[in-house]
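Complex shown without one protein chain; remaining protein chains in place.
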Amino acid sequence: MSELVALEGIGVRFPVGGGGLFGGRRRYLTAAADVSFGIAEGETLALVGESGSGKSTLGNVVAGLQVPSAGALRFRGQAMDRAVWKQARAAIQMVFQDPFGALDPRMPVSALIAEPLRIQGTGSPAARRARAAELVAQVGLPVDALNRYPHEFSGGQRQRIAIARALAPRPALIVADEPLSALDVSIQSQILNLMKELQERHHLSYLFISHDLAVVNHLVDRVAVLYLGRLVELAERASLFAKPSHPYTRALLESVPRIGRRRQRGRTIAGEMPSPLAPPPGCVFHPRCPKAEDVCRREVPRLDPAPGRPAHLAACHFRE
Amino acid sequence: MAAFILRRVVQTLLVLLVMSFVIYALIGLMPGDPVDMMIAGNPGATPEVVAALRKIYGADQPLMVRYWHWLSDALRGDFGFSRTHSQPVLEVLAPALWQTCQLMIGSFVVSVILSFALGIVAALRPGGWVDGLISLCAFAGISVPVFWLALMMILVFAVELHWFPASGIANVGDGGLRDRLMHLVMPITTLALANTGAFIRYVRASMIEVMRMDHVRTARAKGAGEGRVVLIHAFRNALIPVVTIMALSFGVLFNGALLTETMFAQPGMGKMIYDSIQGNDYNLALVGLLFATLVTLLSNLAADLAYGWLDPRIALA
Partner (left out) sequence: MSATTDTEIVAPRTEAAVGVWRLRWRRFRGHAGGMAALVVLVLLVLFTLAAWPMQHFLGIDPNATDLFARFEPPGPVHWLGTDDAGRDVLVRLMVGGQMSLLVGLLATVIGGVLGLFIGIVAGYFGGRVDAVLMRFTDGMIALPLLPLLIVFGAIDLTKLGFSQDFARSGAAGFWRIIIIIAIVDWTAIARLVRAATLAIKERDYVRSAKASGAGAGYVMASHILPNVATPIIVAFTLTVGRVILLESVLSFLGFGIVPPTPSWGNMLNNAQELVTTAPALAVYPGLLIFITVIAVNFLGDGLQHAFDPRSQR
């Protein structure tokens, strides 16, 4: 499989407070630090973490909504310069969590779906309308949806509109930022199936951002686990679910309730995620880690292969 | 808090400085210049004489240089001479300021009392006929042209009924306290009526909002009397936004004062500014306008401080 998008040593920092004439000291919130991973053509990569782990920030970086403060992006093997950026804007589309906020309430569905094409100046207005009609059918909406407004649709239908819109410029990658979490459980599976079907039909890649490992299990090829803006584990789905290498991933997996298995008490993660304004030194997970030793407080672990599994990367001094 | 006050004071001074330049430049765009005024009564002045005069008075200098001269003089307390009054500007300003203070404070007090009373009564039963009537009056107050109201007051109470004098601050040869107060009644009433409309709407809206809040409903549930609920529990909380807005509009009051003074021929700041612009009295107009700006800026500052002082939840950062 050839590489579609790659992140190399991406870091994102936000200034917090301070500044101005009489302002205090300016501090920085580290939303992501030294994150590297790639997405191959046709692949689905899940970006998993708790809220505040920086997964949405990384999604924004890939979708071009957030300029990273460090590191480099590559698109189809080329460094992201002005020309490549234009290509990438057509090839990378985004689907948001909240289907109520992601559609401008003042645009009819046909305009909403055709908007990416209009922005990029692709095709004539008539051609764009035709494309919108074609997409409405593909995502399973009635054709008369075209002349109606978002408020006339339910949450699941709106998410279908959002997906149709993302498909309009024939993208190679769709960044889906928690596309299911605002929906009812019964509808989640419908949307998930639709996304799967579209992937096969159009050879799409997904960057699927989620806090829910259970959802991820159904769709993805590989999983990237984030903790406090750091990539702690990156592995094939089967390998990760069978034998997680990082203690954080293990704890995450164990916190997922499953039918037919009693939840093991005492194995959940203790404490809360530290503030991204003041990340702990060494391994950022050490204050909550059951395996933590002195080395974890001193040295930042590198993202290296787990013993005997070359494709299974983990950032832990005691990877399994 | 101290840092906040300091910052706001510095900001206010900076705005005042910028405004002094803007006003200086604008005044320079008024017809003629000081030298034109001097030679206006002297048809014999040759162009050479005019040019010489311009040089002496610095009227041929570029704007920035003239402004700099004015500013350095002003900072030493020298604001120049009033052409129309033939007096130093500050000596013209002081009595006018006192006159305007009487008018503004008098009408401010009247409209605050009126608006609190009417606003609370209206808020007791929103949507009722009393509320409707008071709201209609409030709208009328907002919508009425102040100068026309003044004209109508003169027409009715001075020309027709002869209750109050139409203009001036005192009758010639009288000037007793009663006489002076009689002259103030109509200007203060006019200005107060025009302002009360907006104030009533603020008080009413704020009261209605507070009356819906949980702590007021709790007080009712405890069995507190209606009067106690309205005055102690609701009114105190409704006061915060209202006081802020009222302090802010003290500056707006100045606009009304200008018109009222002009209409009733009261020698206050407003009339002074109006006359000085009409009479090309540059020095006086400049200082009058600057002073008006200062009053507005100070009332904004007071509103900010009052807001922080009344509502402890506002962190002044």
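Note that the chains take the letters A and B in the order they are written out, and that residue 1 is the start of every chain.
By our rule, a contact is a pair of C-beta atoms (placed from the backbone, for glycine too) under 8 Å apart; a residue touches a chain by one contact, two chains touch by 3 or more.
Small disclaimer: the values here were computed from a predicted structure and weren't measured.
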Visible contact partners (per top-of-document touch definition) of the missing chain: A, B
Among A:103, A:235 or A:252, the residue in touch with the chain that has been omitted: A:103
Residue, one of A:73, A:94, A:135 or A:167, that touches the chain absent here: A:94
Omitted-chain contact residue, chosen from B:200, B:239 or B:259: B:259
Omitted-chain contact residue, chosen from B:134, B:154 or B:246: B:154
Where the unshown chain meets subunit B, residue by residue: 15, 18-19, 23, 26-32, 126-127, 139-140, 142-148, 151-152, 154-155, 159, 251-252, 254-255, 258-259, 262, 270, 273-274, 277-278, 285, 288-289, 292-293, 295-297, 300
Missing-partner contacts on subunit A, residue numbers: 60, 63-65, 86, 89-90, 92-94, 96-98, 100-106, 115-116, 119-120, 140-142, 144-145, 148, 151-158, 162, 165, 169, 175, 183-184, 186-187, 190
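By our rule, only the chains that are shown with their structure count from here on.
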Distance from subunit B to subunit A - Cα centre to Cα centre, in angstrom: 58
